[in-house]
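For this depiction, one protein chain was excluded, whereas all remaining protein chains were kept in their positions.
In this document, chain identifiers A, B and C correspond to the written order of the chains, with residue numbering beginning at 1 in each.
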Amino acid sequence: MTSLILSTATRFLLPLFLLFSIFILFRGHNQPGGGFVGGLIAAAAFALHAIAYDVKRTRRLLGIDPRNLSALGLLVAMGSGMISLFLGEPFMTGQWLTLSFWPVGQLEIGTPLFFDVGVYLVVIGITLTIILSLAEE
Amino acid sequence: METLLAFVVGGLYAAGLYMMLRRSVLKLIIGLGLFGHAANLLIFTMGGLTRAQPPILFGLPADAAAGVADPLPQALILTAIVIGFGVQAFALVLIRRAVQAVGTDDLDQMKATDT
Amino acid sequence: MGLVSAVLSGFVLALIAPWIYRIARGATGWLLAIFPLALFAYFLSYIGAVAAGDVVRVSYPWVPSLGINLSFYLDGLSLLFAFLITGIGALVLIYTGGYLKDHSHLGRFYGFILFFMASMLGVVLADNTMGLFLFWELTSVSSFLLIGFEHEKESSRAAALQALLVTALGGMALLGGFLLLNQAVGSWEISELVRQGDAIRTHSLYIPIVLLVLAGAFTKSAQFPFHFWLPSAMEAPTPVSAYLHSATMVKAGVYLLARMTPALAETALWTGTVTAVGAVTMVFGAAIAFRQSDLKLILAYSTVSALGIMMMLLGVGTAGAVQAMVVFLFGHALYKGALFMLAGAIDHEAGTRDVNRLAGLRSAMPVSAAAGLLAALSMAAVPALFGFYGKELFYESLAEDYLMPVLLFASVLTSMIFVAVAVLAGIKPFIGETTSSAKQPHEAPISLWLGPVTLAATGLVLGLWPSMVDKSALLPAIHAVLWRPVFLELALWHGLNPIFLLSMATLASGSGLFIFRSRLLRLFSWLDALRDCGPRNGYSLALAGLNAAAQAQTRVLQSGYLRYYLLIVVATATVLSGYKLLQDIESLSFGRLFDVTFYEAAPALLILLAAFMATRVRSRLAAIAALGVVGFSVALVFVLFSAPDLAMTQFSIETLTVILFVLVFYHLPRFAILSSAWTRARDTFVALTAGGLITAIMLKASGVELHPKISTYYIENSVPLAHGHNIVNVILVEFRGLDTLGEITVLAIAAVGVYALLKFWPGKTETR
Partner (left out) sequence: MKIQLILPLLIPLTTAILSLLAWNWSTGRRAISVAGAFLLLADAAWLLATVWDDGIQVMAMGNWPAPFGIVFVADLFSAMMVVIAGVMGFAVAIYSLVTMDRGRESFGYYALLHFLLLGVCGAFLTGDLFNLYVWFEVMLMASFVLLALGGERPQMEGAIKYVTLNLISSALFLAAVGLLYGVAGTLNMADLAQKLRAPDDANLVTTIAMLFLVAFGIKAGIFPLFFWLPASYHTPPVAVSAIFAALLTKVGVYALIRVFTLLFVQDIGYTHTVILILAGLTMVTGVLGAIAQNEFRRILAFHIISQIGYMIMGLGIFTQAALAGSIFYTLHHIIVKTNLFLVSGVAHFVHGTYDLKKLGGLYKNFPGLSFLFLIPALSLAGVPPLSGFFGKLTLAQAGIASEQYVIVATALAVGLLTLFSMTKIWLEAFWKAPPQLPTEACDAKALGSRAAYYLLLSPIILLALLTLIFGFAAEAILVVSLRAAEQLMNPAEYIRAVLGKTS
């Protein structure tokens, strides 16, 4: 299942896909997108890699078991919600930090973004778990 | 359009149910898939349909904001879609295992666990 | 507090009895007997006060929310029963030590029997109907455990089950009766209920109350047609038969009716039912007892008969009848307990209980023979033994009302049989020529004869000097039932009145019955044919019927066919909600049907078309494709109606799903048409009905908007408070972030599941 064109293309496409997925992730708060779709795109990139090479190489490339990735994602999502608990506010209360990059502008960073990152990680994790283990069958 | 969609939803439910009443386990899961679509469309319809005014306020003048589509059903459906995907993925693999274990996709052969 | 600990300490002792046995071994019975003896002495201390008309009542709130108190009540009736329970209980404990010597479960046996003793005390002392019911059920449970004591015997288990089911049936009825009583008068306390007798008798619930309470009493006291469990219960070790199934537990029903007499009696319903059932039981039990040859069965059926006598007397309910009932009850407990214990001792020594094979044991077992003689004479109601008084009063009470010749006739007949049976069970084994038996009989050890000798001797002593008990113990019991002053003086000699003559005639003809027993049995042997249509068979039939009905129902409902399950579920939903919808079907709104452009209608129609195709196609790939088309068209609808996030997600998910479908089902065969045309027509109908229902609900609901939607809040606050412009996304990660947390959890679990299903299954040995 190794096609030279595909594997070469994948080598370029993979980082592009990943960048794009992160873009979609962060843009989600204001434009269509978000952690879920972003995660799917990233997962698709790795799936493509698995098709181009083989599952073993993809697993090595990932460096982390996708199951752990989804567990970590859950942990991130939950953790982002727990920050507010320590401040005496209800679970998942958004905490916002406004960073000024004068003169470029301001960047608002908040726990909901971390939450979305958690979603992103979970989606990558589970999609790859399913696809890779199906492919190994 | 709501009325039309009401019929579409009813049709989807009917088709999904009919599929589930067949003996093939594959038809069963396709039926479940149709059910999922039906439920999503139902919520979408019941939330009220709005044309070409997505609930995205980016660059939207303040007075236009009031007319955007109801975002809540959309959020609900999104959650439902994703959950449905997880369930369906699992159900698919389950059925594959079941077919392997029983040796057929005929549901009538899978009744050993009832009395 | 004394009464409470008198009842409850027995339970504690029951719990530790097995451990006591481990230490004390052979001496356990003697040691444990101290407990009931102490209780006996304790109750004895009340005898003066109770005879003087005092009652003791203690009450502690237990479940006040339901009005249930832990309340106990000691009056003459309770006291009489308490004496029987503790007195005979002590003897039975000693007897057990000899009878079940070295049995591997003897420790448990002691525990059970003490448990029973405490429960039985609870029954007779409880003042709260729920308390009474509690102990009542505990006696059933302990009876179950004791009857099934030889639990590896099939017959023991069956008998235990039978006894439990019959008495629990009654218990259920009794609970119902008590519930209704509480509903009628608003009290659980018996002492309150008996005061409200008039209110109860005129209450609209009176008839069900009486029938339910009677059902409870009749099952417990083995009245026809519920009597059959008692003979079966003879599977139990003999101490159990002597204690539970003759002296105490089976009298609980009698106790209950006596107790409830002031509250419920003196109506035609009560008198008629109780008298009739008692009389039938009396004659029936006696007749069958006469036919038996197993010592224990003879005694069991005669117990049934004796219980019938007591019931009948309660039903008659006159002062004389109640007097007779109490005196008879007391006498019966004495002689029947003795005879049962003797039967056990004989079985133990001679190795058989068959009266036809037993004879001549007097020389080997002189003490037992003496006890047997005394007990049998008491049962036969020979003057100078206590049994005599019960019989005299019994005849007297029926004779005093000349309207009861039938009852009197039946009673005389029964008493005749009692004479014969008494001789058969208490005397015959000891007289005549010794038969060759497998075992060389010896006198039983003291633990085995102490009980019968004590009881039989008591019968003799009290028979000679009845004044020892008549006013102190028996009269207060009678008062407790009648609630009016009566006079009781038991005397050996009343003069040569007709009743005395009748008694003598009974004795003579009863002896005749004994002598001609075998001939009579042959004469009536044709009655054997009736054996298979008794209530016992009713029980078996009911059990078999229950099982058959259960099997049939389960086969039909839990058929194993998933599609039938689905059909039923969907039909239920359709009927339940359709019923309400149909009530105003005319208000469906079709208003916005034509408010649609072509390019909007196209994806909608495509969905319908694809869904239809999915049901028709025969190739699995085509079906999957059809499903995909539905999904993508739904996404199109989302695009058209301002839901870009939804559309995006739907597109990507749908793609992924189709890939998964193909991956998973690549190797499956084509669909076969597995169902008949009729089935498909039926399914089509059901499916269209259910779908139509949903459409109808939607049409109806889209015409209704009761309240403005809450969405304006999100639109207004998304940017200022939640720092986001994509409201859907803001809802997902902020306003309703918890949904999303749950959603990704579902995904994570699904992944665990998929992984486990793919990597871990029986065919696959590799783990991890």
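The definition used in the following text is that a contact is a pair of C-beta atoms (placed from the backbone, for glycine too) under 8 Å apart; a residue touches a chain by one contact, two chains touch by 3 or more.
None of these values were measured; they are calculated from a predicted model.
Asks: Would you list the chains present here that the left-out chain is in contact with?
Replies: Looking at the entire complex, the absent chain's contacts are A, B, C.
Asks: Which listed residue, C:Gly26, C:Gly351, C:Pro383 or C:Gly560, touches the chain dropped from view?
Replies: Hidden-chain contact among the options goes to C:Gly560.
Asks: In the whole complex, what residues of chain A lie against the chain that is missing from view?
Replies: 67-68, 71-72, 74-75, 78, 82, 84-85, 88-94
Asks: Residues of chain C in contact with the chain that isn't shown?
Replies: The missing chain touches chain C at positions 61-66, 108, 130, 133-134, 137-138, 141, 144, 148, 151-152, 157, 160-161, 164-165, 168-169, 172, 175-176, 179-180, 182-183, 546-547, 549-551, 553-555, 557-558, 560, 562, 565-566, 568-570, 572-573, 576-581, 583-584, 694, 697-698, 700-702, 704-711, 713-714, 717, 734-739, 742-743, 745-746, 748-750, 752-753, 755-757, 759-762, 767-768.
Asks: Which chain B residues would touch the chain omitted from the figure, given the whole complex?
Replies: 20, 25, 28, 32, 35-36, 38-39, 42-43, 45-48, 72-73, 76, 79-80, 83, 86-87, 90-91, 94-95, 97-98, 101-102, 107, 110-115
Basically, only the chains that are shown with their structure count from here on.
Asks: How many angstrom lie between the CA centroids of chain B and chain C, rounded to a whole number?
Replies: Centres of chain B and chain C (C-alpha means) sit 50 Å apart.
Asks: Measuring from the mean C-alpha position of chain A to the mean C-alpha position of chain C, what distance in angstrom results?
Replies: A distance of 63 Å separates the two centres.
Asks: List the centre-to-centre spacing of chain A and chain B in whole Å, with centres computed as mean CA coordinates.
Replies: 25
Asks: Could you pull out the residues of chain B that touch at least 2 other chains?
Replies: In chain B, the residues touching two or more other chains are 54, 56, 58, 78, 82, 86, 89, 93.
Asks: Enumerate the residues of chain A that touch no fewer than two other chains.
Replies: Expected reply: 30-32, 36, 126, 130, 134.
Asks: Quick check: in the complex, which residue numbers of chain A touch chain C?
Replies: 28-37, 40-41, 66-67, 70-71, 73-74, 77-78, 81, 91-92, 94, 96, 108, 110, 112-113, 115-116, 118-119, 122-123, 125-127, 129-130, 133-137
Asks: Would you pull the chain A residues touching chain B in the complex into a rising list?
Replies: 30-32, 36, 126, 130, 134
Asks: Residues of chain C touching chain A in their complex?
Replies: Touching chain A: residues 644-645, 648-649, 652-653, 656, 660, 663-664, 722-726, 729-730, 732-734, 737-738, 740-741, 744-745, 747-748, 750-752, 754-755, 758-759 of chain C.
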